[in-house]
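One structure follows; several queries about it will come next.
As you look at this complex, bear in mind that one protein chain is not there, while each of the others sits in place.
What follows is chain A.
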Amino acid sequence: MQKTKTYVSDTVSRLQPSGIRRFFDLAASMEGVISLGVGEPDFITPWSVREACILSLEQGYTSYTANAGLWELRKEISDYLARRFEVLYDPANEIIVTVGASQALDVSLRAILNPGDEVIVVEPSFVSYAPLVSLAGGVPIPIQTSGKHQFKLQPEQIEQVVTPKTKALIICSPNNPTGTVLNREELVQIARIVAKHDLLVISDEIYAELCYDEQYTSFPAIAHMRERTILINGFSKGFAMTGWRLGFIAAPKDLAMAMLKIHQYTMMCAPTMAQYAAIEALRNGAGDVEQMKKSYRQRRNFFVQSLNEIGLSCHMPGGAFYAFPSIQSTGMTSEQFAERLLLEEKVAVVPGYVFGASGEGYIRCSYASSLEQLQEAIRRMRRFLERL
């Protein structure tokens, strides 16, 4: 018998492939491209961390760990969160080590959503949020932040979309793709609305270590928010450990235990060797993180000022390693701009629309590239703009 139907589920059929993909294929096929499209550090993981992993392999630590992760690592994470962000979580039952912050997001959403529950996604946003909500049976409800407000979520925007079905709000500060940081007062305002509507907050704080101009505020550190927050963080960005796929969840016990059920059935545990590396990163990595942060900050200052000089207006992003300049003065869509810039000057940037409707008119440029590359990229972009 011939197969007559698709075996792919309706949910997955409806998912759109990430807009980043098309760009990746185009850029990867060309030579001499300067890529500002990379969403990861340009540093290699600090040697002491890599060395700790090698040692663990030599000693033969290659079996599973506890579902929630190595006890030693969970204790280190608990200490780190307390020391760095003034939030307290019990390593025994409130912390889960995950396969990257991405899995942490997936587990969080699946643990909280009933079919049809709504989750507010603040756009422009990381490309995974809305699809993960859909995969978990929920309905993503986008909020469009505006360049006028440096893409900061305005609390009244939550009021405008909240319904009885709204279960949760996902926030990400510092933000990918805009680099925007929400400060304590802004988070307090958001917290007020969140409490009023009894929402859960999934706070993606993967870029927390890369906050350049002010003291970082973790969302659960805001009064009364810990009980309604799932905190997601990890090692990828701050510690330059993207390929290790290691993140973690910190949440009140009832939520953490619910998430652990999913985690244990789907993942067993995060990779053991990566967990040993992470212990070293938390114990002795602060100096490396500080060095990398300083270097990003210098490159940010250079790059953002240069973008403004060549005529692409750009707010100074407070964190992460992304600049999100406006290209509206060119009259092009972000896709046209990115495509022509790539084909004509071999500079790869990510068109803003892939991060949501409000990203249209902007491009995301990662400044996690060497200074020489950034200088050359600016030269090429200047030439491109002058020709228009």
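Keep this in mind: a residue touches a chain if its C-beta (ideal position, glycine included) is under 8 Å from a C-beta of that chain, and two chains touch if they have at least 3 such contacts; residues count from 1.
Just so it is clear, contacts and distances are computed from a predicted model.
Chain not shown in the complex: UniProt lists it as "DNA-binding Lrp family transcriptional regulator", one of "Heme exporter protein B", "DNA-binding Lrp family transcriptional regulator", "Succinate dehydrogenase cytochrome b558 subunit" or "Amino acid/amide ABC transporter membrane protein 2 (HAAT family)".
Summary of contacts with the chain left out: across A:68, A:109 or A:127, the touching residue is A:127.
Interface note: of A:143, A:348, A:363 or A:377, the residue touching the hidden chain in the full complex is A:348. The chain not displayed touches chain A at residues 18, 20, 23-24, 27-28, 33, 35, 37-40, 42, 44, 126-128, 176, 294, 298-299, 301-302, 305-306, 348, 350, 369, 371, 375.
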